[in-house]
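Starting off with a structure, shown below.
Every protein chain of the complex appears in place save one, which is left out.
Per-chain numbering from 1; labels A and B assigned in written order.
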Amino acid sequence: MSETLTASIVKSRSAIGKRLIGHDAVIIYVLIAVVIVSCLTVRYFASTLTVGFLLIQVIPILLLALPMALVIISGEIDLSVASIAGLTSAVMGVLWRDSGWDIVTVMVASVFVGVVCGAFNGFLITTLGLPSLAVTIGTLALFRGLALVVIGDQKVANFPKELNIFVLSKIGATGIPVVMIFVILIIAFFAILLHFTPFGRGLYALGYSTEAASFVGIRVGHAKFWLFIATGTVAGLVGVFLTLRLASAGPDNGTGMELSVIAAVLLGGVSIFGGKGSIPGVIGGVLLIGVLTYSLRLAKVPETALIIVTGSLLVISVVAPSVTAWAKERIRLSRVHKVVQGSSTLGSTHA
Amino acid sequence: MSTITEEKTGAMHSVRSFLRAREIPVAGALVALVIITTIINPRFLSPQSLKDLMLNATIVIILAVGQALVIITRNVDLSVGSILGLVAFGTGTLFDVFAGIPIPLVFLAGMVFGGVLGAINGLLVTAAKVPALVITLGTMYIYRGVLTSWAGSKQYFSGDNPREFGALSVDTVFGLPIITLVAIVVVIAVGFFMRAVRSGRDLYAIGSDPDAARLFGLAVSKRVLAAFVANGALVGLAGVLYTSRYNSVGALTGSGLELDVVAAVVVGGVAISGGTGTVVGAAIGAVLLSTITGALTATRVDKFWQQAIVGVLILSAIIVDRIVSVRNARKLRVSEARDV
Partner (left out) sequence: MATREVPTVPAASSGSAQPSSASGASAQPQSVLTLTGAAKTFGPVVALADGTIDIRPGEIHALVGENGAGKSTLVKILAGVHSPDAGEFVVGGEHVAFRTPADSKAAGISVIYQEPTLFPDLTVAENIFIGRQPTGRGGIINRREMRRQARELFATLGVPIDPDRIAEGLSIADQQIIEIAKAISLDARVLVMDEPTAALSGVEVERLFTVARGLRDKGAGILFISHRFEEVFALCDRITVMRDGRYVSVHDTAAATVPGIVKEMVGRELGALFPKVVAPVGDTVLSVSGLSRLGVFTDIGFEVKAGEIVALSGLVGAGRTEVARAVFGIDKYDAGTVHLDGKALPARSPQASITAGIGFVPEDRRKQGLVMDLSVARNATLTLRKSLARFGLISGARERRLAEEWSARLQVKTGSQDYAVSTLSGGNQQKVVLAKWLATEPRLLIVDEPTRGIDVGTKAEVHRLLSDLAGRGIAILMISSELPEVLGMADRILVMHEGRISAEYSREEATAELVMHAATSAQEVAR
């Protein structure tokens, strides 16, 4: 009895078909649409300069969004990433100013700070078993505070000019920044990790159900610990990048970035509940917010409207799935109702 | 294996449960902080210094009380900084546009404004069934954007407000600034409500086990919405008081406050998972946090340590909470165990 009902209710839908209307795809369609509209309506948008400025601005968020996506897919969250970047920047400034080391050592040491911060988060969350939301709110304050302690309210600005120029340089006439090459490598790393390795498969299972994951031998604590190391390390890289890009080290480099990152990740189809999401979608989300912000700014739309747009996009992207799910359930219920009534009148034994 | 528990004698029971209250650690920390600071710098407890401490704490206390309501139901509201900014700027605008407007009306308008903004949050949370963290992250952006486009680069200064309004933060009654008295009344009133009124107790049930609450038939959505509206109204009140206390209000007012508020609440013994803690504890947490700044100045410690200390406090509160619950669970498991 149950099988026939199943057949009549479950619609057949091919795998490709599902991909074309999934959340990721929709974001990419919207992104393409926004780009096209901007090219047509906003002056100066369609130029290689745009590509350059846009990408330079978007790179920190893009980088952070990658490990953040993995963390959220695995069912946790990391609100401390911007503070780690700030701490890294502060340490970099102080080291460069006071330690006498060469710039490369300084950069490596600064990134290492990010690794340590990530390990601290990971320890509290996996070994002590504390909730990641509360912990990263605490470390958000702690790391930002340490940044202030390390560098006070001064800024260090005398970094080697060549580095600043390098960071802002572009490839030939395309307008694409040279550093994009490194960024693409990092994107590739996370994309392969998530979509093509056993570890990635395990993450999705983890995000949906830690119990079921441990039953297939996934080491839950181990996996999550490394994810927080990843967010810490990338945050360290971003801190160094920001310092060189702005040619200044200060404790408030990157303040507030964590929210843009999470907004972009959620917009890109990663579910806050865990278990769902993809790298292409996340890239789409980051670019969508980035392009929208850039073109609106270019069109002289006031800055404030941009903030409202980002916030609204975030709200819509999380509310919309609930609304569509609710609508689908209503449709299904009315269909089930008809089928059940039909079959029960056939098989009824009551007077 | 039956666990027939006996009643303890009244006095012993009360004393022991008093000491085990969640508020004791944070109150103890506050007392310790004050004592240590006063030893190092006796002028910390001078009348002027005390008055400054109280004034600084007032806003955060009211915000913490409201946030506690929301967190107890297992939600959170990150948009409070933006709401406060909107109401503060709105207050300045009211005084500017309607000269001679009665001050109580301004308070009312502020609380209604805040309540409406809180209602938007509440409706989105209860209707969309999406975690409040994400929703209020979004509204934090949206409200801030609205404020920035409304205010632009305009600012209202305390000189623009009626003298009596600013006096609320200066004049004292029984040694307490008027706005601080307001905060104390809020703590007592809301604390009483949470302890002695049915809908207040419902909030605890909802935070303790939302599914069980729904199964039992409690009006979960209605209560959660009410919590968000109440929080909004309290933030509105804080916003009006802010305008009275501080020199200027503008587009950036309230930016970043949400972190301090959540910190105060967590440190004050309200679990982030909901169901436990009291608004009194949250208020003590708020006092503790705002006293730290004063203590740092009084002991000539770099004020840059403030943020870091806040971070350490939050982490400590979470860790202590965890240790306590693990120890309780282990004790219970052993005592309930079979005699195998």
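In this text, a residue touches a chain if its C-beta (ideal position, glycine included) is under 8 Å from a C-beta of that chain, and two chains touch if they have at least 3 such contacts.
Just so it is clear, the structure is predicted and the values come from calculations on it, not from any experiment.
Chemist: Among A:V37, A:V178, A:I192 or A:A299, exactly one should touch the missing chain; which is it?
Modeler: A:I192
Chemist: From the list A:V104, A:V216 or A:I331, pick the residue that touches the absent chain.
Modeler: A:V216
Chemist: One chain isn't shown here. Among B:L33, B:V170 or B:A205, which residue touches it?
Modeler: Of the listed residues, the one touching the omitted chain is B:A205.
Chemist: For chain A, which positions touch the chain that isn't shown here?
Modeler: Counting only chain A, the missing chain is touched by 1-3, 5-6, 9-10, 12, 14-15, 18, 192, 196-198, 201-202, 204-205, 208-209, 211-219, 275-276, 332-333, 336-337, 340-341, 344, 348-350.
Chemist: Extract the touching residues of chain B with respect to the undisplayed chain.
Modeler: Residue positions of chain B that touch the missing chain: 1-7, 13, 195-198, 201-202, 204-205, 207-209, 211-218, 275-276, 328-329, 332-334, 336-338, 340.
Simple rule for what comes next: only the chains that are shown with their structure count from here on.
Chemist: At what distance in angstrom does the C-alpha mean of chain B lie from that of chain A?
Modeler: Those two chain centres are 30 Å apart.
Chemist: Report the residues of chain A in contact with chain B in the complex, numbered from low to high.
Modeler: Residues in contact with chain B: 77, 124, 128-131, 133-135, 137-146, 148-149, 152-153, 259, 262-263, 266, 272-273, 302-312, 314-315, 318-319, 322-323.
Chemist: For chain B, which residues count as touching chain A in their complex?
Modeler: Per the touch definition, chain B meets chain A at residues 124, 127-131, 133-135, 137-146, 148-149, 259, 262-263, 266, 272-273, 302, 304-312, 314-315, 318-319, 322.
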